[in-house]
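The block underneath contains the structure these notes are about, expressed in structure tokens.
All protein chains of the complex are present and in place, except for one that has been dropped.
This part shows chain A:
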Amino acid sequence: MLLLLAFQHGMGSRLEVGAEELGRFCARISALLEAEDWGPDTLDALRRLFLIVAATKYSRRLDPACVAQLQTALCSPRCPERLQLLCAAVLREMAPSDSLSLSCDHAQSARQLGLVASVLLAQGDPQQVRTMGQRVMKVLESRQPEGPSLTHLLPVMSKVASLAPDALPEEQTKALSKRLGDWLRYASVQQGAAHASGGFFSAPRARQPGPVTEVDGTVATDFFTVLSTGQRFTEDQRLNVQAFSMLRAWLLQGGPAYPSATDADDRSELEGSTVSVLSAASTTSHLLPPAEWLREKALEYCQRLLEQSGRRALRKADSDLQKACLVEAVLVLDLLCRQDPAFLYRVLPCLRALRTRLCGDPACARALLPVARFFLRHGEAAAVDADAVYQHLFTRIPSEHFHSPMLAFEFVQFCRDPLLLLGSNLDLLKTSFPNLFKFLAWSSPALTSEFVALLPVLVDAGTAVEMLHLLLDLPSLTAALDLQLRSSQAASERPLWDVSVRAPGCLEALRDPQAQGLFQQLLRAKASGTTERLTPLHQLLQPLASCARVVQCAQAVPTLLRAFFAAVTQFADGALASRLALLLLERSDALFQVEGYEADVHRVLSSQFPALCKLHPQLVVEQAKELLEFVGSLGGPSGTGYMLTSVVWAIGEYLSVSWDRRCTAEQISRFFEALEALLFEVTQSRPSAALPKCPLQVITVLMTTLTKLASRSQDLIPRVSLLLSKMRTLAQSPAVGPVHSEDDLGAVRTRATELLNLLKMPSVAQFVLTPSVEVSQPRYHRDSNTALPLALDMVSRLLEREASLLPG
């Protein structure tokens, strides 16, 4: 808060620098730089200049003279580091800009070259980047003993190799690869020498630096790596760190080109060939070409890292580094095996051992993912191992680590790996969706878009019904996970559950065995095939419904439902469409009560129900009994009425012989009676606190549907005509005034009139209200002469006019 205020104050006083004032400021800086005044005034001025340039997204015009001075100072041998950094920063902030004329020729030291490079990279001119890359490469290869210069330039090299791989000549790339291999493997194992501090009383003592140590304090057992520590580090050790840091990118992009590196088909051949096994086994030969040399050294380095990462680090930061190194080592080994399949034989044993170690260690869950990916790629050679890893990954990890945002993100990214879609792993992925949804339920804002992309992969005809139930129950899953944490976390640990919501009695209520059973069912790890109703749990979890996390999840569900239906309608057959439609009806009033949730879900489901009917129109006739029950049991629509509207509309649309030959007149009659009763009920009853006002759409859709049914079973016409006249009268009477608005009543009157008019010509009514299948052709609707509202309107006007335009 304080910082924000300070910031705003700071911003205010600095942003109002007009062009003229800026010009004066630039002139002052030019003068200071030209005079080679490296004192605090210049420092202060350059800091302000940086702020002026950086603070606005629009470019600020600086005097060309000033820019020239900045460029000169950057490459001056006498300018101190701090000021040079600021000059580079200002120039970089200006970039991309046409007024920069920096070139790497002006740099006089490796450090300056590095600074110039940062500006040129920001400028983004491809030609300049290329030239700079070549210049840096020249500097790198010209130095014999390692000086501090190389550490400035290696990162530049790595960046250029990623951005413009073809910028670097092959000879020099190979030479650098060879040196990288040397730095990785042959760095000194002695600690760096201390500089003699030379105090007033102490004689400078030549202190013998000891050997480097491992992270657990023991003396280093083998060559130096990033996990070797000491009081001070030598230059070649720094290069070792940098070389490993850039290794994967170098191997991937600008690195050595193995003749058959990209040829995946050759892989199986090579794996069986004895010749490559022999050549890969010859580690002693320095006659290896640079590319293979680097790979060989990289392999040894990674194997050493795997061993080192098992040690017990003394410092927390080192323990974090061990995990990061573990991941990186596995990633590099994966890359090496892709580039040279012969490595596989040597790598598999360590990875098997690693897999065993990681599966037993809950703190290393994140490190398991690259291991799983490794087995995914090189699976043929290690089929048995792969299954064990995946089982552990999909059944244990989500249940135990759903609350870790970084793991959740990485896990979901892993699930989106295209390689996972091949083979038997896909089934395991699909049946593990209850576990995967735990990540989603817990961190919905971050993961919703990821799951929207993942759902088409997960949705399967066998599990679709269960998945829809779980999606609708997602907010209750969030609440259940929160409750689980409350009951299982030790008191000393930092609470992961929502501390602002108390849940008195929830834990107690959970002791009931039946509740416990349902609870475990909700928290299952795999698709169980049964769909037991979890409604009793909703009441138990109700106190947690106000948790922010639950509310966030509830807000994400509509998006997920849409993605689900988009996926499932691609392949659903009639039976599945039927089951899903019933599910919608059943669950529409059995949802976890979170604020706004029911309304949002109803809105989505009410648009999906017609879509399902369209997929399988016969379901209206097949499920006639359930639909009748749904319509009859409502006794007045509760809340929004979305579901009722959509069901009634579907009945009107699809309950006809043209869609399903099994439709009988008796069925039409039964539905007619039920809908008629419903219409009476919603219009006659007074709205009260318990029964909210009936939405207009419900009334109009009921009227239209009744008319449609009558047009199909024409002995119902007198009844419906009577009904419509009554509706029209009702809409005019003053008694309903305060309940509905004048517009609403007008709409009811108009619709009633239109329908009545239509019914006066039964054959026209049939044509209009029970259109043939061609109605699904776009042409039917684009041709404005055939659209229904226009037809209704025209008929009404025709009837009302006394002129003799009536045909016949």
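In this text, contacts are C-beta pairs under 8 Å (C-beta built on N, C-alpha and C of every residue); 3 or more make two chains touch, one makes a residue touch a chain; residues count from 1.
Note that in this section contacts and distances are computed from a predicted model.
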Given the options "Proteasome assembly chaperone 2", "DDB1- and CUL4-associated factor 13", "AP complex mu/sigma subunit domain-containing protein" or "Kinetochore protein Spc24", say which is the protein name UniProt records for the missing chain. "AP complex mu/sigma subunit domain-containing protein"
Where the complex has a chain not shown, which of A:Gly23, A:Pro155 or A:Gly379 is the residue touching it? A:Pro155
Listed residues A:Leu33, A:Val139 or A:Val215, member touching the removed chain: A:Val215
Residue in contact with the excluded chain [from A:Gly181, A:Gly230, A:Pro617 or A:Pro695]: A:Gly230
Missing-chain contact among A:Cys26, A:Leu62 or A:Ala89 belongs to A:Ala89
Using the touch definition up top, pick the residue from A:Gln242, A:Gln623, A:Thr683 or A:Asn757 that touches the left-out chain. A:Gln242
Chain A residues that touch the omitted chain in the full complex: 1-4, 6-8, 10-11, 14, 43, 46-48, 50-51, 54-55, 57-59, 81-83, 85-86, 88-89, 92, 94-98, 114, 117-118, 121-126, 129-130, 152, 154-156, 158-159, 162-164, 167, 215, 226-233, 241-242, 244-246, 249, 315-318, 320-321, 323-325, 327-328, 331, 366-367, 405-406, 409-410, 413, 443, 445-446, 449-450, 494, 496-501, 547-549, 552
